[in-house]
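A single protein chain has been omitted from the complex, and every remaining protein chain is retained in its original position.
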Amino acid sequence: METFHCEVPKMSQLLEGLYITILGIVVVFSVLAILAIVMDLIGRTERKLVEKEKKKEVEDKKVEPVKVEKKLDEKKIAIITAAILAYLRGKQPKEVPIKRKPSPNWWLSGLITQMEEVENFNYEIGKW
Amino acid sequence: METFHCEVPKMSQLLEGLYITILGIVVVFSVLAILAIVMDLIGRTERKLVEKEKKKEVEDKKVEPVKVEKKLDEKKIAIITAAILAYLRGKQPKEVPIKRKPSPNWWLSGLITQMEEVENFNYEIGKW
Amino acid sequence: METFHCEVPKMSQLLEGLYITILGIVVVFSVLAILAIVMDLIGRTERKLVEKEKKKEVEDKKVEPVKVEKKLDEKKIAIITAAILAYLRGKQPKEVPIKRKPSPNWWLSGLITQMEEVENFNYEIGKW
Amino acid sequence: MGLEQAVVDFFNHMGLLNLTVGNVVMIIVGLTLVYLAIRYEMEPLLLLPIGISAVLVNLPLSHMANWPLAPQLPPEIQENIFATISYLSQQYGPPGLFDLIYYLLIKTEVVPLLIFFGLGAMTDFGPMIADPKTALLGAAAQIGVFVAMLVALALGFNLKEAASIGIIGGADGPTTIYLTTKLAPHILSATAVAAYSYMSLVPLIQPPVIKALTTPEERRIRMEQLRPVSKREKILFPIASMIVIGLLVPSAAPLIGMLMIGNLFRESGVVQRLSKAAQEELMNIVTIFLGLGIGSTMRAESFLTPKTLMILALGVVAFASATAGGVLFGKIMMKISGGKINPMIGAAGVSAVPMSARVVQRLASEEDPGNFILMHAMGPNVAGVIGTAVVAGVFLSALG
Amino acid sequence: MGLEQAVVDFFNHMGLLNLTVGNVVMIIVGLTLVYLAIRYEMEPLLLLPIGISAVLVNLPLSHMANWPLAPQLPPEIQENIFATISYLSQQYGPPGLFDLIYYLLIKTEVVPLLIFFGLGAMTDFGPMIADPKTALLGAAAQIGVFVAMLVALALGFNLKEAASIGIIGGADGPTTIYLTTKLAPHILSATAVAAYSYMSLVPLIQPPVIKALTTPEERRIRMEQLRPVSKREKILFPIASMIVIGLLVPSAAPLIGMLMIGNLFRESGVVQRLSKAAQEELMNIVTIFLGLGIGSTMRAESFLTPKTLMILALGVVAFASATAGGVLFGKIMMKISGGKINPMIGAAGVSAVPMSARVVQRLASEEDPGNFILMHAMGPNVAGVIGTAVVAGVFLSALG
Partner (left out) sequence: MGLEQAVVDFFNHMGLLNLTVGNVVMIIVGLTLVYLAIRYEMEPLLLLPIGISAVLVNLPLSHMANWPLAPQLPPEIQENIFATISYLSQQYGPPGLFDLIYYLLIKTEVVPLLIFFGLGAMTDFGPMIADPKTALLGAAAQIGVFVAMLVALALGFNLKEAASIGIIGGADGPTTIYLTTKLAPHILSATAVAAYSYMSLVPLIQPPVIKALTTPEERRIRMEQLRPVSKREKILFPIASMIVIGLLVPSAAPLIGMLMIGNLFRESGVVQRLSKAAQEELMNIVTIFLGLGIGSTMRAESFLTPKTLMILALGVVAFASATAGGVLFGKIMMKISGGKINPMIGAAGVSAVPMSARVVQRLASEEDPGNFILMHAMGPNVAGVIGTAVVAGVFLSALG
């Protein structure tokens, strides 16, 4: 551990401190100025981009907005149809009355729950 | 760091790779097959066990289901009785009127809260 | 690893154990007794302090309780006034109709939200 | 290398063909702990990880733990953790995950101290502050520690082992681990498992002892309501405790210090983030490493010895005599106070917070459903944590 | 030192003037990963941290990572982690943050093992327990690993590199990292990035392969409802798996062991605190360090080689042949079972849980909207995780 000498500081240290000060102030202003310029450029580009996208969106709106919704609906319909079909199928093996078999209603709701669970599972493992 | 030689690979390496492939495929199939068998056995045992337990449960239901509820009730009654008794007791030292003493009502509710807290405390420290 | 000799224990060890026992019991009782005394003193002081504070509070209540509320109200009024003024000001530059400018209403609510956010921000960075 | 050779090699390195009887027994021991933890909820937070790690570490050649627990080290590196690790790497190959956990987190005492830190953030010392004299009951219960130590000595254990065994009677897992790691690491698995097992058996061990030592009349004694404790007192308590104990028994300072820092975080009310972290995220992570680390010490060579059985037996002695010590001192305090103190609350001096306090309350309710002494029992209960740490400090200063 | 000197010094140490072409390319690669992660949500949890760390580590003189990834070490300290660190400190100066993460957390395998621990706590092995024979499909998909390994060998990679490349086909990030770290650390960044990238491309890679190998009729096969699985079975599964695999393939024990400890925590129901910690607080923290650690290995000297491009190409081979292996074995099982098994579920043996199972379900729905085989595909899906760990174990025992 250094001991503290309350003597007159060396001139050379003060001078070096001054150099570092000049260097430091120049650097910190330059760096933040450059950063500001970069962000300004990005901002300008962004606003142009947004305007372009807006125009495109307006144009696109006339062409294909229905598609997306349809796709979604298809998915929904598929799930519901599947559920109904699965339900009907679940009813078939009635003639083999195993005791512990849950009722088809239970099964249907269970199936849907399970499906949703896996859907919400969202990469649980794959994402690592 | 090894450098990469894009030359013709050594035969011996390819051969060893082949051996490892054979070994690996045999091992991975064996291991998962054994695991499957073990799980199958466990599954069968489990289902037998469940059936047994069910039977037992049905038998037991005729004998002692009241007991558990009674015990619970006893506990509840004990707590309520205790609370009332404690409340009555809390009223006794009225003749020593220390100013900062909280009202007995406050105390009763506080006591019950505290009791419940400790009950819910559930090993807070002991469990480590 | 030491091996376990089930022989007769050495007398000296037993004796040292006894010494440690005596020392330990004395220490643990002393420490907890001292701690109890300290806590007792703190408790007494605390109760005296509380009583004093109570008295002071009662006295103070006659003098300045309004001040605090007034201060709070001032703050509230300041915020509301500020919001209204800001709102009015927000309406002024209507003559420069830049397209992407959000409506002043939106802006007002946005501003208040932002202000509150920063207020709730609560040292987010400064606190580290 | 031909295919044949590869197959022979593979079989030679198959765990099944390298399984020893010791491994099998230890796997069964581990599975038993898992079973007790799941089926009877016996301290599952510790016994489940300990048990399952014991299984894993005893599968031969699994390389989860490659290093011995109490190696013969050259004297110059004995106290030098990184030199020790270098030495062990050279002697026994690179560390497995469990070696890293054991040597870096358990042996350095990082984990027990952080657990104590979290416990501090979880503990409400209010009941003890409200009635400071109950702290003495937390001291009295430590008699069990010394009784067990003396019996262990008489049975042929050496002093360091005996102290580590005695501390089981303190019913504080982290303190037991802290002390044993320092004094007798070769019996760590036995003392840790004993401490946690008996802690969860408190409802079975204590009642007969308490009943034998008290009359129904004594058990019926009702106690005065506890005074409310102010926030200021709760803040001053951890600070005062740290300083008082730190100045008197410095070797207990790490344990008590971390406990009280945690408690100050809790009671200060200004660092909820940190208090929550101490109780939850940090605590959970540290608990996982504690469980895995202790479990990894359950090896045949150190666990399957007559010592372990004796340690398990001595654990019961420790718990029972601690209970007795608390109750008997409770009776003395009852006499002195003119019957205002229910002697049973002394039994709660065996920490196992809040299990033993609950046991006391249950016994009180049995005699008189209107007798509420739970909060009074919490005083000795939390004092017992402090008492055991102090005793560990005495052991460390005398033997460490 | 004069002002002039100070300025000259400052400019000499300016990163801009020390930038190499390699740095620039690596920064672009890193930014590409960031872009893919954000724009297309390609495995963002890994690719975002990896990409941005790759950028940071390639800014010259940033001192985030000062040490080489696969240094030439004196043989006597090769397996000695702390001696290695001392040696590297002497040779290359003090460690940057990323050196510490890489050498202490990645190279010691702490991070991949803790990730597996967390994955275990997240995984529901129920579908595999309900229909154990689907586990074989998880084995079949490993064929892709060996195909890719043999192709890599044929292309001139050595055995250890080839094994690390092959394992990409297992579609398990932590297993890939675990194996590559042990066998061929100099290609770690390439295999890790390949594994995570292709994992998120499963919905693009698998469908053509599956469609090429199956007829619409086969894809329409409906499967019987899975039986319910009891809590007891779910508890016994991790224990049994750990013991069975540990005894048969000890070199896979660390990965499988940690996976199964995590799963036992989940299924036991008595340690929710620890299970939650394994899935959340610990998992999140470890994932951050994994991403930063892997990203820090993306340096020009090891990444910008023809090898990397070949590894990326081999990754596709691995994924495609794994899918093919699963589907073809699925067809065999279909035949044996008399058409009760939809062969597509074999494709889910490529773990990437639950991505590939979803792909299978989607293809099934395309042919027949009422065909629900998702849960059946989850069986091979989770079995694939076990299968890949077993294969990694075989590689380690043969080459490690």
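By written order: A, B, C, D and E. Residues from 1 in each chain.
Note that in this section contacts are C-beta pairs under 8 Å (C-beta built on N, C-alpha and C of every residue); 3 or more make two chains touch, one makes a residue touch a chain.
Predicted model, so just to flag it, every value in this text is computed and none were measured.
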Task = Using the contact definition given at the top, list the shown chains touched by the missing chain.
result = A, C, D, E
Which of E:Ile52, E:Met310 or E:Met334 contacts the chain that the document leaves out = E:Ile52
Request  = With the full complex in mind, choose from E:Trp67, E:Phe82 or E:Tyr102 the residue touching the hidden chain.
outcome  = E:Phe82
Request  = May I ask which residue of E:His63, E:Lys211, E:Arg227 or E:Arg362 touches the chain that does not appear here?
outcome  = E:His63
Request  = Could I get the residues of chain D that touch the absent chain, sorted low to high?
outcome  = 76, 79-83, 108-110, 113, 235, 239, 242-243, 246-251, 253-254, 257-258, 260-261, 264-265, 268-271, 273-274, 276-278, 281-282, 285, 394, 397-398
Remark   = The missing chain sits against chain E at residues 6, 9-10, 13-16, 18-19, 27, 31, 34, 37-38, 41, 44-45, 48-49, 52-53, 55-56, 59-64, 82, 85-86, 89-90, 93-97, 100, 280-281, 284-285, 287-288, 291-292
Query = Can you name the residues of chain A that touch the chain not displayed here?
reply = 1-2, 4-9, 13-14, 16-18, 20-21, 23-25, 27-40, 42-43, 46, 49-50
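The criterion applied here is as follows: only the chains that are shown with their structure count from here on.
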Minimal step count in the chain contact network, chain C to chain D = 1
Key: Longest centre-to-centre distance from chain C, chain (CA-based)   = E
Request  = Specify the angle of rotation obtained when superposing chain D on chain E by their C-alpha atoms, rounded to a multiple of 5 degrees.
outcome  = 120
Request  = Using residue numbers, check each pair in B-E, A-E or B-D against C-D and return the one sharing over half of the contact pairs.
outcome  = B-E
Message = If I average the CA coordinates per chain, which chain comes out farthest from chain A?
response = D
Ask   = Using the average of all C-alpha atoms in each chain as its centre, how far is it in Å between chain A and chain D?
value = 44
Query = How many angstrom lie between the CA centroids of chain A and chain B, rounded to a whole number?
reply = 35
Ask   = Hey, what residues on chain C touch two or more of the other chains?
value = 50
Inquiry  = Two or more other chains touching the same residue: where does that happen in chain E?
reply    = 248-249, 394, 398
